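Here the complex is missing one protein chain, while the rest keep their positions.
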Amino acid sequence: MNLLFQLIAVVVALGLTTVVLIISRAPPLRAYANIVLGAVGTWDEFSNVLVSWVPLLLVTAGLILTFTVGLWNIGIEGQIILGAIFTTWALRLLQSSGMHPALILTASILAGMVGGALWAMLAGALKAFGGVNEIFGGLGLNFVATALNLWLIFGPWKRPGVASMSGTVPFPHELWLPTLTAQSRLSPSALIIAIVAIVVVYFLIRGTYFGLRLKAVGRNASAAYLLGVPTWQYMMVAFALCGVFAGLAGAIQVTSVYNRLIPAISSGYGYMGLMVAMLVNYQAALAAPVALFFAALNVGSIQLPIVLKLDSSLAGVLQGSLVLLVLLGQGVRQRLFAKGKSA
Amino acid sequence: MSGELILVGLAGVLTAAAPVLFGVLGETISERAGVINLSMNGTILLTAMGGFAIALASRSVVLGFIGGMVIGGLVALVVAFASITLHQSQVAVGFVLALLCRDLSYFLGSPIMGSTGPRLSILPIPFLRDIPVLGLLLFRQDVMTYLSFLLIAAAWLFIFRTRPGPMLRGIGERPAAAYVRGANVNRLRYFYTVTGGLIAGLAGPIYSLSVKAGWKGTISGLDGIGWIVLAITIFGGWNPFRAAFGAYLFSLLQWLGLVLQPALPGVPSQVLQVAPFPLMILTLLLVNIGNAEWVERTLARLPAPARRAIARILRAMNATPPSAMGTPFEKE
Partner (left out) sequence: MHVELRNISKNFGAVHANAEITLTIPSSTIQGILGENGAGKSTLMKILSGFILPDSGDIVLDGKSTVIHSPADAIRHGIGMLHQDPLDFPPMKLVDNFILGREGSLFPDRRGAAGEFRELASQFDFGLDPDAYVDTLTVGERQQLEILRLLWLGARVLILDEPTTGISRPQKEKLFSTLKTLASRGVTIIFVSHKLEDVEYLCSQVAVLRQGLLVGNASPPYQTSSFVQMMFGREVSFGGRTTGTPGLPVLSLERVCLEGVRLQIQDVTLEARAGEVIGLAGMEGSGQAIFLSACAGLTRPVAGKIGLGSRNVTGQSHHSFKKQGVVYLPAARLERGLVPGLTLTEHFVLSEGARGFFIDRHAAAGLAEQRISTFNIKGTPTSTVESLSGGNQQRMLLALLRTPLSLILLEHPTRGLDIESTMYVWAKLKERCAQGTAIVFISSDLDEILAYSDRVLVFFAGRVSPPLPAESLSVAELGELIGGKGWGRFEREEASV
């Protein structure tokens, strides 16, 4: 029954997106074909999908933890940015230190994880001590992170000469996370890290005391408290862990995808991760394939402006419609079956 | 900087605040009824694009604004339906709509990017325009800015002085008490959520037909304003006058950012542009701080005069949301 409703949601979402395409006087089938080709047409393109998949999967893994404990961690974008900033800072600090490049990279990525965690815990502290709802605290910190990022790129870390929207000075090749081929930006280590992350989250929630306590707090914090779970502490740990994953995503963006810090370093992965998490109903099991699907849509639609003169935000339209319809479908299903029960 | 230039700048602040005001006042009405419409960021973008598109096609600014209103109302209707009838989380639905409407606006708007469309013209009011200082500031604006002034007063009057106004407060505060007094709580919630959406739907078109005329897609600078509107709604304590203060404060900060640019060469322009955003949201810390338990405990340890003074300040700043906001209402 559940499956039926989800299938209906997918069909209606496709339908809505097709309507949108028709309104734009664009050929729907060609548009979809283009997206598909753009994602899996060539090996290069598919590797780009994987490049996009990595940060998305990492972020989704972290968000599943915060959702499990009952939090709306909208500040995830800022956590990615802070991870990227800390990584860049560490790289800049260590690049002329003479240490082995692999060591520098590892230290910088760790720094990124710390940065993301700190920023996430800041949102948690605002909630715990300031009474600021984590939605608005997170939003505010997102803006602060963006401002900080811009200030660094155009200020202390700017390129010699003219500051540029293309970011900081690119790092030397030794400090690039090794990629599959010279042209692709896909780093095998990053791919492995992302997959490990989601597997870790899956087993954490399913098979550990920690995960079970997170679930308890998320579903009924007061009962969990009476059963002995220190609720606030668990919330903070969830924030911190999610921040670690977000920081990791930011670190990978800096060390393998862009090899420098750019203004749009988080690329909207945070908000996208929130949507993937909502779509998989906050369960880790399907996070990887759904994230892959979203990544494919994103990369596939890059072609659209060139080939069909359509804006690439069509991917976002399809993604948003899917999540919205699944939410609505859930509501309809609950109403239909609740009515049956109470009568 | 000469006095005249400052006045012109300040008049510009009032103009720039008008769309924010429409958004904030619309959202205030919706939240007063107990429904939070988190889609604001997407709604502003979608109505800006939609309003512009309709104005472009019909060559009528009026139709553009009406179009924006309708779009805003429709989005709010989805939020209302999902939360009031389907009992889904208002936050979840609002958030998804924020992203969906944003992407819709970019996608559907790409053909008209950069086109020149009809613009709202300035409408100086005869006689009043010539008053020194005030004339320059208040009476040489466009019609939507005048409307924004009126809207503040009208919203305040409605909420606090008419008969249905307190009922609006009632359904958001304590739906059970409103029900006992004859209110059909859910129907009223639908009504006010959609009304809030209609009003907020005018914000976007003001940008694309006046303040930042035209539709420029991702570089329109409109992405993010919707989140600020939500923050100002909270900062405003769900009171139209205080909300107006917040809106004007925000616009003032934005203007200051531009003005102070040459005086602060070390700070990149982008930072000054973005700075008002986090500042406004962090003010949420101030309005909520009085509620924190540790603050109450610390306050209890202070000597009486200091404690009373601080308590008074905290109470003045405090913004407690309508108690029933976000919770569905079931008769029994």
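Lettered A and B in written order, each chain numbered from 1.
Here is the rule we go by: contacts are C-beta pairs under 8 Å (C-beta built on N, C-alpha and C of every residue); 3 or more make two chains touch, one makes a residue touch a chain.
As the structure is a prediction and not an experimental result, all values here were calculated from the model.
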Hidden-chain contact residue, picked from the options B:174, B:216 or B:242: B:174
Hidden-chain contact residue, picked from the options A:11, A:165 or A:223: A:223
Hidden partner interface residues of chain A, rising order: 207-210, 212-213, 215-216, 219-220, 222-230
Missing-partner contacts on chain B, residue numbers: 161-164, 166-167, 169-170, 173-174, 176-183, 320, 332
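The working rule: only the chains that are shown with their structure count from here on.
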CA centroid of chain A to CA centroid of chain B, Å: 28
Sites on chain B touched by chain A in the complex: 38, 78, 82, 85-88, 91-93, 95-97, 99-104, 106-111, 217, 224, 227, 230-231, 234, 266-268, 270-271, 274-275, 277-278, 281-282, 284-285, 288-289, 291-292, 294
Contact set on chain A toward chain B in their complex: 20, 23-24, 72, 74, 126, 129-133, 135-137, 139-141, 143-144, 146-147, 150-151, 153-155, 163, 263, 271, 274-275, 278, 305, 309-311, 313-317, 319-321, 323-324, 327-328, 330-332, 334-335
